[in-house]
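All protein chains but one are shown in place.
Right, subunit A next:
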Amino acid sequence: MSEQATYRPGELEAEAQAADNRNRWILALPAVVIITLAAAGPLLVMVVYSFLTPGDYGNVVWKFSLEGWMNTLVQRDIFDDTLIWADAHLSIFWRSFSLSLITTVLTLIFGVPTAWFIATRPPGKREFWLFLITVPFWTNLLVRTIAIQELLRSEGVINLILLKLGIIDAPIQMMFTNFAIGFGMTYVYLPLMVLPVYAAVDKLDFRLVEAAHDLYAGRWTAFRRVILPLIKPGIIAGSILVFIPSLGAYVTPRVLGGGKNLMFGNLIELQFGQGRNWPLGAALSLMLMAAVMIALMWYVRVTSREQSDG
């Protein structure tokens, strides 16, 4: 009794709270250690590597240099040492950005009607349609890309059908083009658009659409003035969810774009392979990561606003 009296008010609770915090940290420790070792930590090492000098056969020499970062945008002329824009890099950045944008627009065109269609099915059947969208998403990305490759090949199904129908005389070269990359990315990332738009349409209050019709709005006006503003958060979320992996895509452009139509991810790989310029590769990786982070922060802002709205 006398011993307990020596505790100040709240001290026991505070101690229990501290013990609880400690236990929670110990529980989380394995996950924290694994990810620090093999995901977050290496990113910090990469920051250091981006400021080093490339070794002759890959890897790095431990000598400070800003060349890695400079080489992302400019290169030295081999004859007179002047700095010129690295056109090859700039065109790859542009291809990555524009193809990601095109992919986003295409997934919007096909994804929004699909999401609308699923969300307007009878409640009991929606799960089935959603399942149809989700299964391809969780199946192997490489396998889905291979499926597209076989479709687009010169001796593939599309060319064969067009030849048989007499529409073309010779196979169209579709593989190893920007078209192939855009087509492939639209195909593999489409579910990322459908799911958030579906969630938005699912929450839509259809009485508002009825009200619009009562006020003599046609279907198109009701869609443009009532439905679209209400499902906008889902559309923005879906767009960012498609844009981010498109920008960082590696497998799809490698398989469908070939060696000439590189995207950002393939440019990074090149520096660790034939390019033998690890500091440049590290700097490019950090640039890509920064671009993705900006898009993600926008996403968080949009989705948190959506939550506070409704």
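Everything that follows uses one rule, which is that a contact is a pair of C-beta atoms (placed from the backbone, for glycine too) under 8 Å apart; a residue touches a chain by one contact, two chains touch by 3 or more; residues count from 1.
By our rule, contacts and distances are computed from a predicted model.
Enquirer: Of the options "Class E sortase", "Spermidine/putrescine transport system permease protein PotC", "Imidazole glycerol phosphate synthase subunit HisH" or "Heme lyase CcmF/NrfE family subunit", which is the UniProt protein name for the chain that has been left out of view?
Expert: Cross-referencing UniProt, the chain left out corresponds to "Spermidine/putrescine transport system permease protein PotC".
Enquirer: In the full complex, which of A:A16, A:L66 or A:L296 touches the chain missing from this view?
Expert: Answering carefully, the residue with contact to the hidden chain is A:L296.
Enquirer: Which one, A:W69, A:F176 or A:Y250, makes contact with the chain that was left out?
Expert: A:Y250
Enquirer: For the chain left off this view, which of A:A180, A:A200, A:A222 or A:A237 is in contact with it?
Expert: Checking the options A:A180, A:A200, A:A222 or A:A237, the one contacting the hidden chain is A:A222.
Enquirer: Where does subunit A touch the missing chain, residue by residue?
Expert: Residue positions of subunit A that touch the missing chain: 17, 20-21, 23-25, 27-32, 34-43, 45-46, 49, 59, 109-111, 113-114, 116-118, 120, 127, 131-136, 138-144, 146-151, 153, 155-157, 159-160, 187, 190, 206, 209-210, 213, 218-219, 222-223, 244-245, 247-248, 250-251, 254-255, 265, 268-269, 272, 278, 281-282, 285-286, 288-289, 292-293, 296.
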